[in-house]
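The chains shown are only part of the set, and none of them has been moved.
First chain written, first letter: the chains are A and B, and each begins at residue 1.
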């Protein structure tokens, strides 16, 4: 049994979902393990992680629109807006989705379903560089 | 230290929460470990996982009703409805709950609290067969 640690930087172009399944799978493949557990951890409080459908692109737009409705930019709704009107909604959307994900590895493959992709969900208006820590344990 | 991998198929009868705590605990018991970490991963984007109270059945109904209200079936609200009006709400409800859960094992027991059960949350109207991948590491 052994473990591997690393990190991946994801460039975002403002609000929305960025798929990075291939980069996660490549990093896992480089570690040369057949069975184990991958954990990915987003080191930010205004971007988050999500497993979502990777077939229809409308799903991503509908999801983004949904979170705009459920946690809207609204200066009257929040005390905290140090970094602008998208600051507090970003923290809320992060709380409602995931900061970390763990995915089993078996037969050298991540156990994602046929339609599942790994996404970083950017919640700020401006482009950001986001760092995700990766940890793999297995053999 | 060693690890075990497996999967469980859960039959659903349409929308709602299905408890499968006993099946998870049985699988763990079969692996014969005393201490470790169980990770369960739902391989679908229109069903999800949840730890919830397993005492009062009204909790499950109230939870299901809540998600109907917060992410309603509404053809006008979403672009994506390839598989019907329950398609996009299913993805949203999955995003708001969990695709994976990790539960420590100690003294041969999952560290669930007294009132905690493991649920699969089906978000589609029709019955489905759902696959959950399991991974246990420990000794």
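FYI, a residue touches a chain if its C-beta (ideal position, glycine included) is under 8 Å from a C-beta of that chain, and two chains touch if they have at least 3 such contacts.
Keep in mind it's a predicted model, so treat the numbers as computed, not measured.
Oligomeric state of the entire complex in this file, given as copies of the one sequence with 2 shown: 3.
To be clear about the criterion, only the chains that are shown with their structure count from here on.
Remark: subunit A and subunit B have CA centroids separated by 20 Å (rounded to whole angstrom).
Within the complex formed with subunit A, the subunit B residues making contact are 1-3, 5, 37, 39, 41-45, 70-71, 77-80, 82, 88, 91-92, 94-96, 98-100, 102, 131, 133-135, 137. Across the complex, subunit B is touched by residues 1, 35-37, 50-53, 56, 58-59, 61-63, 65-66, 70, 96-98, 101-104, 106, 111-116, 137-139 of subunit A.
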